[in-house]
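Just one protein chain is left out here, and the rest sit where they should.
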Amino acid sequence: MSTPEVAARELTYGEAVREAIAEEMRRDPRVFLIGEDVAEAGHPFKVLTGLVQEFGTKRIIDTPISEPGYAGIGVGAAMTGMRPIVDVMFGDFITLAMDQIVNQAAKVHYMSGGKLKVPIVFRTTLGATRRSAAQHSQSLHAWVSHIPGLKVALPSGPYEAKGLMKTAIRDDSPVVIFEDKMMYRTKGPVPAEDYTIPFGVAEVKRAGTDITIVATSSMVGVALGAAKLLEEIGIGAEVIDPRTTYPLDKQAMIDSAKKTSRALVVDEGYERYGVTAEIASAIAEGAFYHLDAPVKRIGAMDVPVPFSPVLEDLTVPSERTVFETAKALCRKA
Amino acid sequence: MSTPEVAARELTYGEAVREAIAEEMRRDPRVFLIGEDVAEAGHPFKVLTGLVQEFGTKRIIDTPISEPGYAGIGVGAAMTGMRPIVDVMFGDFITLAMDQIVNQAAKVHYMSGGKLKVPIVFRTTLGATRRSAAQHSQSLHAWVSHIPGLKVALPSGPYEAKGLMKTAIRDDSPVVIFEDKMMYRTKGPVPAEDYTIPFGVAEVKRAGTDITIVATSSMVGVALGAAKLLEEIGIGAEVIDPRTTYPLDKQAMIDSAKKTSRALVVDEGYERYGVTAEIASAIAEGAFYHLDAPVKRIGAMDVPVPFSPVLEDLTVPSERTVFETAKALCRKA
Amino acid sequence: MTTRAIEPRMELEANLHMYRQMAKIRAFDEQVNELYKSAKMPGLAHLYIGEEAVAVGVCEALRRDDLITSTHRGHGHCLAKGAAVNRMFAELLGKEPGYCRGKGGSMHIADPETGNLGANAIVGGSAGIATGAALSAKMRGTDQVAVCFFGDGALGQGLLYEVMNMAALWRLPVIYLCENNLYGEYTPCGETIAGDILARPRALGVHAESVDGQDVQAVHATMRRLVERARRGEGPAFLECKTYRYYGHHVGDVNREYRTREEEREWMSKHDPLETLASRLTTQGLADAGVFERILTDVKAEIDGGVQFALAAPYPEPNEVDQDVYA
Partner (left out) sequence: MTTRAIEPRMELEANLHMYRQMAKIRAFDEQVNELYKSAKMPGLAHLYIGEEAVAVGVCEALRRDDLITSTHRGHGHCLAKGAAVNRMFAELLGKEPGYCRGKGGSMHIADPETGNLGANAIVGGSAGIATGAALSAKMRGTDQVAVCFFGDGALGQGLLYEVMNMAALWRLPVIYLCENNLYGEYTPCGETIAGDILARPRALGVHAESVDGQDVQAVHATMRRLVERARRGEGPAFLECKTYRYYGHHVGDVNREYRTREEEREWMSKHDPLETLASRLTTQGLADAGVFERILTDVKAEIDGGVQFALAAPYPEPNEVDQDVYA
């Protein structure tokens, strides 16, 4: 269940996603995928290349540019015995399908007194610095994390991309999975054999005793980079990846913070009312009597993502900012 | 700028909203209102009764049931010299218009390098216990509070309903204002003369020295009720209403918590990744060295709002829960 | 099963069954109104009275395993598809034996056993669900048909056009059933619908027809054709049923200033679905007044029993509040 120690085989993040979907589609004939340019085109990010050749256009379904419509179609199919993966090309476009995701998919099971199920996966992206500007760069996972009835997964690398996708597909509840679009070509060890990653179990990516850095998705790599810099100045950072924002493994993060006495939370969503707020306040509450300094948060800058590279790069948390903030935190108290 | 001491005149919350809109429409011919059943019907909650008689159907515009469409029309009108108020009947329906609110209204000013402006007000509702079930009872203000480019106001009473609406209408940026639908018939003092309430300035609704209770919208009344109960057992609670979640008057809340050494945040949105997380983590960070107990949060229970009254009432924060939580907090340390 | 020709006696029985179903819906919603007026029902409800011929004509053309999605004005759809009166009332009162254990209420009644995927409080919100159910039926290789009920108001929702387009592209077995009762809440539909209703689905490649929604036989006959067509794989259809709600938008809407009493009388006196069917069968010498009276008496007993059941039923336990959030 944790990252394998011997790297038998390396895949890119994109390949890991594709392998997870392909394996689950082979295993379970109820699984299908629906979205824009997913079939012959294999998705604009090329993540799905080859799937239509294996599974045909009946199970890899190209749609018109109708996010609300095909999201709703996914919900209906999920309620009646299928297990759809609904592909929303950019995370920014979930804005168009929020009624179907939030008022329908998330609530049907509860509203029906538990009789109807909606085993659906919404797969979409997050992450800036692709020079795509304000409507193609958002990380909106805080929204769906807020909604009872949804589960939310944020794979931080190829291993997680495969394992969390498989868990998502097998889950009987709606899951929204955000892939970091800047990481599709990142390589990492991915077992060829079947495995899943349990939801709600954080992983310690790096052990340390001086400060806890909780980081999600794209920010795990940033945090690990910062941890290296911190090590050079004698600060041992423990880096924790919650892997799912709901269910959220609060205890793991609280326990770590109790041990280190300091905590920093890093996430690529807008900082204000973002995922960092929930995690930071959970740690601040749960580890209150053990903290030597306030819990700090770093999210994306609270601005629409600018196009100009010189500005865009300023908006996302960097190794440098994480390093500086952690260093300052460790000086305190 | 603060609640007037002498109550010259009482209005209901609904009347206060109507008066604000009417006054602003008289003052500025660019202001108009658009939404479903807003004209002859005067809105299902009757808040707008009489406006069409005064301003006509050219300025109080009934639309088809097309939330995305008329939200977008509002954005276009705002960009070209008008100042629309876009009426979204239930807060749950903003799910349908999120692209227009978030990807368009919120970003146009920034994306255009500051050249285009979108002076628009989205007015909608929050609040449960109306026995309307899961799709008509949500308090989704955390979502828009998360988005740079939007301002968010949460009037907690008639005085605020009028003053914040007027400020919203005069603001050159998009504002989302959530009215508590259970409060429309609540009465309170409202000056007849023109006044506005500045955004980003919290109000101390009740002074106290033992614990800070930050409460929003509908929860201000609940917190004040709990404060009375606390007083009976000798605990002096300071109740603070931020009035806007963005801009957020962090300093006022931090200063209060520094004084009282304890803080509790209450809001009617889902607790998880909700507004309470941002506020609690801001206080926990800003007042860190003064706190005698962890900052606690109470939001709505993390479940789709159930229909059955016996269940629904359990999901919203009550005077009793706030009282018990505050009491327990004050015992600690 | 629904294709074979119906014998005359069977036909009479089928017609009397439709009458009974319509009478049940009417009596049910009259009782709902009473529950509201006597403050025994939490919240509001949208009465189906006046529109009974639509739900019954449609659902009698469906198999039990065919699927429907319903609306905020959904009691008629649920009952016509086979829901039991007692559990319906229990749901409306927020009681534990209700179809959704009291968690859904009037606007969310779902009953998978009778193929009811649920009412929906978002106008037009179920158009995707019904279309997805049809896609699912096709993928699973069943010959189920899905019916999406919605009001004229839902014609304002873009989602409907998105999914009709896909249903046409993929020849899905789904029928878009528009209950045009002339008003969306308090606004006449002439103020909200430009152009031509039937031209809309047709422009998207969806076969479209219109029928007198007060004539249960006409609705039923039309639906049988459209359902068979869909079952044969000939693709989606759109059926506009012209109808009228006798009461207000919801139980609390009693003044109804947006329409005239004359208009209401006209519909009630000349286009009542129960009257229309009863007088036709009587004129044809197939039934007499006694037959209908007996049905009404039966129905009344069923309704009375149902409401007593619901009133006596327990509320869900408090600990149910956070159950069934996740499957």
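We just call them A, B and C in the order they show up, numbering each chain from 1.
Just so we're on the same page, contacts are C-beta pairs under 8 Å (C-beta built on N, C-alpha and C of every residue); 3 or more make two chains touch, one makes a residue touch a chain.
Note that the structure is a prediction, hence the values are computed from the model and not measured.
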Among the chains presented, those that the missing one touches: A, B, C
Of the residues B:69, B:191 or B:309, I need the one that contacts the missing chain. B:69
Can you tell me which of C:82, C:112, C:188 or C:205 touches the chain that was removed from the display? C:205
Pick from A:126, A:226, A:239 or A:301: which residue touches the chain that isn't shown? A:301
Absent-chain interface as seen on chain B, which is shown: 32, 58-59, 63-64, 66, 68-82, 84, 99-100, 103-104, 108-119, 148-149, 151, 172-173
Tell me where the left-out chain touches chain C, residue by residue. 155-162, 165-166, 168-169, 191-196, 199-200, 202-206
Touching residues (missing chain, whole complex) on chain A: 36-37, 40-41, 44, 62-66, 68-69, 92-93, 96, 130-136, 301-304, 306-311, 314-315
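Note that in this section only the chains that are shown with their structure count from here on.
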Can you name the chain that lies farthest from chain C, using the mean of each chain's Cα atoms as its centre? A
Length of the line joining the C-alpha centres of chain A and chain C, rounded to whole Å: 41
Distance between the CA centroids of chain B and chain C (whole Å) is 37
Which positions in chain A are in touch with at least two other chains? 68, 99, 103, 110-111, 148-149
Touching at least 2 other chains, the residues of chain C are 100-104, 108, 120, 122, 125, 158, 325
